[in-house]
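Each remark here refers to the structure printed beneath this line.
In this view, the complex is presented without one of its protein chains, the others remaining in place.
The block that comes next holds chain A.
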Amino acid sequence: MSTALLGLDGVSKSYGAVAALRDVRLELRAGEAHALVGENGAGKSTLVKILAGVHQPDTGVLTFDGKPLVLGNPADARAAGIAVIYQEPTLFPDLTVAENIFMGRQPRRSLGRIDHAAVRARTRDLFDRLGVALDPDRPARGLSIADQQLVEIAKALSFDARVLVMDEPTAALSGVEVERLFGVARSLRDSGAAVLFISHRFDEIFALCQTITVLRDGQWVSTDAAADLTVDRVVRRMVGREVSSLFPKQDTKVRDVRLDVRGLSLAGWFQDVSFTVRGGEIVALAGLVGAGRSEVVRAIFGIDRYDAGEVHVDGRRLRAGDTDAAIAAGLALVPEDRRQQGLVMELSVERNQTLPRRWKLSTAGLLTGKAERAAARTWSERLQVKTSSLRAPVSTLSGGNQQKVVLAKWLATEPGVLIVDEPTRGIDVGTKAEVHRLLSALAADGVAVLMVSSELPEVLGMADRVLVMHEGRLTADIPRASADEESVMQAATGVGR
């Protein structure tokens, strides 16, 4: 076996108190495609950002050709010959393809003028090497994601990248486009480049890669030759973790159907999604990031419109795209992005908490502040929100307390159906347990809870039933008794289907 072209050893990285990577090692060899797999949150993206020079590791060393390598910024990474291709390329839409490839490094003529002819000619050379039929003079706007990625690869070639990192490049591609991308990746690999390939699709991983490294919870688990592994073994290594009993789901009496979603479709995002949630039930919606889960709950709540299908709450059909009507019908959504969607960060705890109920709290159309103050105090106390004052901007609260404000805001509307999207993302363990206890208590009171979560332990600990989405479709509906990490991950990655 050849020696490593790019090596990482003992790399750790923390964000605040959260360790994203712990003592991770990785060796990329010339002429080899190496797959990096792991659950959501396993640390893959952090690793990519370290290789791209975006983040610097707290500890550990990088070596390139046996020599130590320090990547202080993305320019260092590029100078070292590391090219990163992201899931969603960031081209300048109004520049031509050729201009994008040579952005900032344009060949010059006298007086510093850009040599457009050379830019075009060199772009054409790159495309010939890649076997790509793209017009160098066309603007980047309107290129498919696949073509944009090819442009990014051409850019990587243009500065003789020896390491190509591809972060879920195929997530948005169709079968033919994947084939073309793989053709290019294979020819790069065979010409001596090292490829790091990150994907959730096992068929692709086994088709392209010779080596597979598994990360779990920010830690290195294993590195093996692909030939020695099976999909099942990789999945087991990805999820192989104790399901903690931290999640106090109470047994509840299951009542009538409160949320009934029938054949919901939105072109490009999700197709034919049907399910029900009964009062007293906690139903988890699991799947990989990008599977369309958040899009489905946004559509149910009326934030986005949908092309086809129906949503019924307590037997009444909701009008598409009408959030106000959804709230009136007893629906509540604790959204995925707390800072951007859940809260108006500049406004006070009080104003945030009473926003959805401001009409109900008014007397003859007037709000004097008294009713709002009383309502906000009641719910802040009930959820034990820690804040210096109800008038303090919600931005001054900790993440966990902010999430409690969002929950308080929606619980105050006394919803019949509560949808929570990643309810415990980025909050501390203590608050997490409180949130879980709260969801459980709500279900016991007859509320129908739909919980989108990317955290498998949370899903398995809390849910009465697990719905799994894969690429915009529901692929499984697993009752609590038979739900385990493998069955959920298999449905989420589309294995065996």
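As a convention for this text, a contact is a pair of C-beta atoms (placed from the backbone, for glycine too) under 8 Å apart; a residue touches a chain by one contact, two chains touch by 3 or more; residues count from 1.
Heads up, the rule we're going with is that contacts and distances are computed from a predicted model.
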Inset, instruction - Determine which name in "NAD(P)/FAD-dependent oxidoreductase", "Mycofactocin radical SAM maturase", "Autoinducer 2 import system permease protein LsrD" or "Hydrogenase maturation factor HypA" the UniProt entry assigns to the undisplayed chain of the complex. - result: "Autoinducer 2 import system permease protein LsrD"
Inset, instruction - Would you indicate which residue among A:31, A:60, A:356 or A:446 is in contact with the undisplayed chain? - result: A:356
Inset, instruction - Based on the whole complex, identify which of A:233, A:373, A:425 or A:480 touches the chain you can't see. - result: A:425
Legend entry - From A:72, A:112, A:142 or A:365, residue that would touch the chain that is not displayed: A:365
Inset, instruction - For the chain that got dropped from the picture, name the residues of chain A it touches. - result: 15-18, 20, 38, 40-46, 49, 87, 167-168, 171, 288-290, 301, 303, 323-324, 326-327, 333, 335, 339-347, 351, 354-356, 358-359, 361-362, 365-368, 388-389, 391-393, 395-396, 398-400, 409, 425-428, 454
